[in-house]
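Quick one: structure below, then a few questions.
Removed: one protein chain of the complex. Kept in place: all other protein chains.
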Amino acid sequence: MARREACESGRTPLSSPASYRGLRVSGRCLLLLACIPVFIYLMLPTLIIVPMALTKGQIIQFPPIWISVHAFADYFKDSQWIDSTIISFKVSILAVCIACVAGSSAAIALHGKTFFGKGAVVGIILTPMVIPLVVLGLGDYLFFTYVQLGERWLEIGLAYSVLVTPYVFITVQAALAGLNPLLARSARSLGAGSASVLYHVHWPTIRPGIAAGAIFAFAVCFDEVVIALFLQSPDATTLPVRMFTSIQYELTPKIAAVASLLLSLASLALLAQAFLPRQRLSPR
Amino acid sequence: MQWSAKRIARSPLWLLFPIGVIYGTLAVMPLALIVRFSFAGGLKQYRAVLASPLLARIAENTVVVSIITTVVAVLLGYLLAAALWRSGPRLRVLLFMLVLLPFWTGVLVKNFAWAALLQDNGVFNELWLVISPTHKALPLLHNRLAVIIGMVHYVLPYAVFPIYTVMLSIDQRLERAAKSLGASDFSVVSRVIVPLTLPGVYAAGLLVFIISTGFFITPVILGGPADMMIANLVDFYAHQLVDFNRAAALAVLIVVVVSVLVFIYQWCPKEGQYGKA
Partner (left out) sequence: MVMDIVIPGLDDSANREAGKRLAGRHLDVRGVWKAYSANQYVVRDVTFTLKPGELLTLLGPSGSGKTTSLMMVAGFELPDRGEIRVDGKNVAWQPPQRRNFGVVFQGYALFPHMSVLENVAFPLRMRRFSSSERRRKSLDMLEKVGLAEFRDRRPADLSGGQQQRVALARALVFEPDALLLDEPLGALDRNLREALQLEIKELQRRIGISILFVTHDQDEAMMMSDSIAVMNEGRIAQIGSPRDVYLHPRSPFVAGFLGETNLLRCTDCEFDGSSARLRFHNGTVGHAQAPQEGYRRQSPHALVSVRPERIRFLTTEETIENVIDGIIVDCTFLGNRSRYVVHALGQKLIVSSTDPTLSQHACTGDSVRLGWARDDAQVLSETDN
């Protein structure tokens, strides 16, 4: 005991290691310091959007004339912009629903299977992620001139469903990675039919995966311009398309207001995904 | 293999049915239509596209801008990945959030913000005017620099993650081993860490390059008329010239080139290239 106290009181070492420790820490500090400008570069656009939207003026300027919410009011009063917003919601929800069904059922179908060509099947499922949007947009335009559904927003939604199915597939596949494929077999051996296996074994496992994939898919749909540009019509102009065309014309506080709302949506999605429960139900 | 109806019903492969329908109608059919349109009149469309001086100029612009974007993004991404790798658990969560928020922010929102920052009465120019003797705004918007600034900003997270993944797979003992063998901090970085992270750098570079070549919105919003990229050319043929055959031919060419790049990317080792030694 006495020794321990002696040690505590005498913590200063005989010859100081301070310089050495300082040197060691400084390598990391230097790295973080070098990163600060990069982080400013990353964050700067995100940070200026809301201040820009709160200006009293009629144009985007610096420094903004604070503080007014007239830009937000302009947006909510403008029926064209509100219609576009509604279209965007309709389109995104339709696409996300289709993607959730198609993507998660495909992930379950391939779970735990090994067969020749599985890699190719997965590759095909992921293909829409790497096809340039402009190619998809052109193809969808040509396709829907042959197959006319009458409702343009339906067409855009269907076109988006292919675009975002890979995201749901990936997240559900990741959620299923923790599930022992033998569990489905053992449930079957205990008398469960296909439907019960799906409901009791797969569904609880994939729920967080579907949620994560759906959030990301929604974010992608709500930001997509190129395909919507090809498929747009006067009564089906999505919010991104309206923003895109307005930005080319003029930078107005109204667009800044819409951008702020989109930004808050993105932050919500990011938070939702960060705090989504990631339980693993299968024993390791 | 016998694909009797009973067998399919018993195997969960029927779960592939929805994705089959969606992809069959909404991906395969449109792509098939593009191919059909592109071959209208034999190879005439391809010849016309390839002979166009517009294509040569735009393809060159696309490649140059994409290469610059890739190099800058990989360099900055390496720095960020190293900072993530070397920070403590709490700081790392914060830094991750800082990288992810721009990742989640839509491309339109980001491009709008860059336009607002770079325009003549934007933040940078207003600050410039304060110190500038000539009181003339710098032409920051609607040029190649603005496009690259916007593109690097968009692709930076895609550069960070492959590099970060490779860094995580490095055995921390290697660093200690190097030091015990007499390596200075600089030698540890230059002779051990950088060589070991090169696979991640290659993967990140290829990924960023693939993404960069497909940019459409950023060149329009941040670039000038001369900064058109290849995706804009497809749109130009389709919407301005209303020549869908030529647009389709160009689209097929793009898909071929991207497929080759994706194929290389698939073969590019992403982590643990050397195995666990």
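Read from first to last, the chains carry the letters A and B; within each, the first residue is number 1.
Following the convention adopted for this analysis, a residue touches a chain if its C-beta (ideal position, glycine included) is under 8 Å from a C-beta of that chain, and two chains touch if they have at least 3 such contacts.
The structure presented is a predicted model; accordingly, all values stated were derived computationally and were not measured.
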For this session: Would you indicate which residue among B:36, B:136 or B:176 is in contact with the undisplayed chain?
Result: B:176
For this session: For subunit B, enumerate the residues touching the unshown chain of the complex.
Result: 171, 173-174, 176-184, 187, 191-192, 195-196, 274-277
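Everything that follows uses one rule, which is that only the chains that are shown with their structure count from here on.
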Problem set entry | Euclidean distance of C-alpha centroids - subunit A vs subunit B, Å | 16
Exercise. Okay, in this complex, where on subunit B does subunit A touch?
Worked result: 10, 12-19, 21-23, 26-27, 29-31, 33-34, 37, 76, 79-80, 82-83, 86-87, 95, 97-102, 104-117, 119, 121-123, 125-126, 153, 156, 185, 210, 213-214, 216-217, 220-221, 231, 234-235, 238-239, 244, 247-248, 251, 254-255, 258, 262, 266
Seminar exercise, completed: Counting only contacts in the complex, subunit A reaches subunit B at residues 27-28, 31-32, 34-35, 38-39, 41-46, 48-49, 52, 59-63, 98, 101-103, 105-106, 108-110, 123-125, 127-128, 130-136, 138-143, 146, 158-159, 161-162, 165, 169, 194, 219, 222-223, 225-226, 229-230, 240, 243-244, 247-248, 251, 255-256, 259, 262-263, 266-267, 269-270, 274
